[in-house]
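Here the complex is missing one protein chain, while the rest keep their positions.
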Amino acid sequence: MIEFKDVNKTYPNGVTALSNVNLTIDQGEFVAIIGLSGAGKSTLIRCINRMHEINEGTLTVNNVNVGKLKGKQVRDFRRKIGMIFQSFNLVTRTSVINNVLISSVPDLSAWRKFLGIFPKEKKVEALEALDKVGILDKAYNRVDQLSGGQQQRVALARTIAQNPDIILADEPVASLDPVTAKVVMDDFKRINKETNMSILINIHHVELALEYADRVIGIRKGEVVYDGKSEEVTQDVLDEIYGSLDNVPKMDDVEEAEV
Amino acid sequence: MKEPIYDQIFKPKTYTLSNGKEVKQRASRTPLVLLVVLLVTVLSWEATNVDLSALRTRGYQFVIILTDMFPPNLNFLNNIWGPLFDTIQMSLLGSIAGALLAIPFALLSSSNIIKNRILNGFFKLFLSILRTLPTLITALIATFVFGLGTMAGTVAIFLFTLSYIGKLMYEHIENVDMGAFEAHESMGLSKVQAFRYAIVPDVLPTYLSVSLYAFEGNIRYAAILGYVGAGGVGLLLDERLGWRDYPSVGMVLLILMVVVFIIERISEYFRMKLT
Partner (left out) sequence: MNKAVQLQLDKEPNRKLYLSTIAAILIALIIWSFMGVNITGFDQRGTQIASNIFSGLFSPDLEFLFDFTSGGGVPSLLFETIAIAFLGTVFGSFLAIPISFLMSPSIVSRPVAFVTRLVVIFIRTIPSLVYGLMFIRVTGPGPYAGVLTMSLTSIGMISRLYVDVIENLDRGVLEAMTSMGCTTYQKVRYGILPQLFSSFLSVTIYRYDMNLRDATILGLVGAGGIGAPLIFAMRSYRWSEVGSILIGLVVLILAVEIFSNKLRERLVNG
């Protein structure tokens, strides 16, 4: 369970990215977070695994107060939370399986850690994770030989191998074509159903969000302006989240502004 | 916007199109470049006493030396092996030591790894300055410090390799995509572990390839270090050229060519595999 209580976050440069956020997300939920660019979506999910610090309020994950963790505790805590990025963030000059094996690095003995030699059972786990996302046959290919969709599935396998309670995904399909995006979203959905992992996705495609997520959280200027079932999202709600079209600068204005 | 001085002196051509828009064509820079080159050439010509007639009247001397090298003196081969191995050993040891020490230097210079501007700047400057010193001059200084012999040559090769690989590697490391590093941290790896598994696999192939390339070049450099007394075949070249024993010089050059060729092919093969 993830619980935000009166959370505020201000970056050192003075930008307030989250203000007064109160949220409760239960184990096994599939949540889409939507909002304009710069609304604070990335900030929100990055606070959950302490990639960013919050300034005020409390954030608890599975009854652990995230802000109180220190050093090694933070690292152990992060192992139970998977993270997926828009740009995949894989090590491209090495093989697919080596990327998936990363999650077991902290378990290795010192010399294995140094040499990067993994025991057989870890390799089996990694291959099984690859099997779950359907790219088992690419295990020994180099990552830079794969397409974007395949790379995102490697990243997903890397997260599955971590066996986390929660998966945080920051615009996982933003650099994929519409068909591949659906394939990857299907993977998320299946994992969510089969393993009961909670999934939090930042996403710009409203249709995808409504289609796949059970719950939608709308953010505007760092505040939660909508939180409810995805079926109940109406045009009015979207206007509230994104601002109505009147506020969007018109083409003429843009041209004038530049001159 | 202020126009460059050149455009103020040589006004750009202005064309007015039928619809009233103005298009400016900047005057070509080429004549200026050529003029400067011509001027510096004349100055340099004066300064270096270039005299083409000397080349015409005495140029045959060069050809004579060249033809004297053929056929090479095969009997000299036995004198070559020792210094030749010295040369290879010097460049091997100097290259390996330099490549190893280049790692900490490159890391300390990389602003994305060590987040300390002053430290980064200091090590970058150090590597740049070290790189300006030609190997032969470093070797000359090293012979004064370490005495004549292979040690001085090794030190010279070592210092050059350090600066060369150090610079190329920090440039590479600073351009590494830190995404994977971030991902590994988000998975609960420590910074050291994330470095080992995100940065090292990215940088290692380049590092090995650059090191091989440096070694290739070092063999060529090492061949002349003997001239200042820093060991290797350069010693033979100096001695035989002094005695005008050109067939032996030819033999040394021939062997050198063969060795350089072989080493370059081997190194090229492995560098191909690394990319």
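When the chains are written out, they are named A and B in that same order, and each has its own residue count from 1.
The rule is short, and it goes like this: a contact is a pair of C-beta atoms (placed from the backbone, for glycine too) under 8 Å apart; a residue touches a chain by one contact, two chains touch by 3 or more.
What you are looking at is a predicted structure, and each value in this text was computed from that prediction instead of being measured.
Q: Could you run through the displayed chains and say which ones the absent chain touches?
A: Per the contact definition above, the missing chain touches A, B.
Q: Looking at A:52, A:123 or A:220, which residue reaches the missing chain?
A: A:123
Q: In the whole complex, not just what's shown, which of B:62, B:122 or B:269 touches the removed chain?
A: B:62
Q: Can you say which of B:47, B:118, B:192 or B:272 touches the chain missing from this structure?
A: Spelled out, the listed residue whose C-beta touches the missing chain is B:47.
Q: Could you please point out the subunit A residues that touch the chain left off the display?
A: 97, 120, 123-124, 127-128, 131, 136-137, 139-140
Q: Residues of subunit B in contact with the chain that isn't shown?
A: Against the missing chain, subunit B presents residues 30, 33, 37, 40-41, 43-45, 47-51, 54-55, 58-59, 61-62, 65-66, 85-86, 88-90, 92-93, 96, 128-129, 132-134, 136-137, 140-141, 144-147, 149-151, 154, 220, 223-224, 227-228, 231, 234, 237, 241, 249, 253, 256-257, 260.
Everything below uses one rule, namely that only the chains that are shown with their structure count from here on.
Q: How many angstrom lie between the CA centroids of subunit A and subunit B, rounded to a whole number?
A: Roughly 46 Å separates the two chain centres.
Q: Of all residues in subunit B, which touch subunit A in the complex?
A: Per the stated touch rule, the residues are 177, 179-180, 182-190, 193, 196-198, 201-202, 205.
Q: Which residues of subunit A touch subunit B once you look at their complex with the stated criterion?
A: Checking each residue of subunit A against subunit B gives 49, 51, 75-79, 81-83, 85, 87-94, 98, 102-103, 105-106, 113-114, 116, 155, 158, 162.
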